[in-house]
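I'd like to ask you about the structure that follows.
Partial complex: the chains shown occupy the same locations as in the complete assembly.
Letters A and B name the chains as they come in the text, with residue numbers starting at 1 for each one.
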């Protein structure tokens, strides 16, 4: 069992931490969009649990963990309450929130990949679902808030690449039978550090070559 | 079997009534967005069946009822046809539509909660899925119409709270072994009346405390 690589309680604690920081990012967007307290709670839940829900639906793990583990459901509500009462303070520590979000990204791409592999998917599909686990919640958050998903926008720092690298390390380790606590931890930390560097140095992905002038006017 | 609390034919009739009124609300939005006749039909189907589809996917009840019961699929098409030919009249009876929508809300939060519980989910998760059944179709409707979901907006009368109360009454009754036709009916009517009162007195949910001025400019 791959899940035994981290002890279950450590794994669970890390999951809840990732859920919490993703929920914070959803709740903050809800405040910026001027949503009411229920909108804040909904966006916190969706951002935190959306990626995992998508993965669980795809691999047939129903009901998804989000509905069987009460902690997964309640944690985003705490994050929403925190943002509701303290959001100017939470925004002021934006750098800390971004750092935690990067940690959630690293964690989710690794645990998402291993869970998909445990359910019998191939290596490429497992990596794809690991990536979807890490970024899916953010995409759902932006769709519900009626914004272009920041994942897709060229004017945002790299977000998908760190998760792809993390998921890639995991499937390489599985392929060469080298998956253990140390290599999984390495994958998490690599994704985490890459995301921090992308934010620090504003790394961006290229857009299509030879975009014509009218394309530039339509900047999304 | 919880489903036996209402006789199956009564239950089915109530389901179809709820589906019909939700479909009307979807079709009316499609007309307002200037969609063509297929857009009207799609939005009617999505609004009426979206919440139940989401719940059925989550609890593993596939294929969902929407695809196994022809009545569930055809009813929204009737609603779409009605709006297509008679929409000025339908809009004029807007108050009636809102009243029916409130009835659908009350009904779906109760039947959604009981169905989720029958499939083995815990009480909190069942209530959450009951809420999702009641409001999910409306969220999907607004996402497809490229609008901010009215569920999330602060400038709309309370919609989620009545459904939460209805779902909450159901899980309390399950918890204390008091679920029967009478208590389920009470839950439906409580949610229904709360929603009517919210519309009558324009009850709204609070937004985050201490919103700064620039947040107010971004009113969604």
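In the analysis below, contacts are C-beta pairs under 8 Å (C-beta built on N, C-alpha and C of every residue); 3 or more make two chains touch, one makes a residue touch a chain.
Source: prediction; values computed, not measured.
The complex is built from one repeated protein sequence; 2 chains are visible, and the structure file as a whole lists 3 copies.
Everything below uses one rule, namely that only the chains that are shown with their structure count from here on.
With centres set at the average Cα position, the gap from subunit A to subunit B is 29 Å.
Listed in rising order, the residues of subunit B touching subunit A in the complex are 57-60, 119-122, 124-125, 128-129, 139, 143, 146-149, 151-154, 160-161, 204-212, 215-216, 218-220.
Contact residues of subunit A toward subunit B in the complex are 30-40, 42-43, 53, 57, 62-64, 67-68, 70, 73-74, 83-85, 87-88, 143-146.
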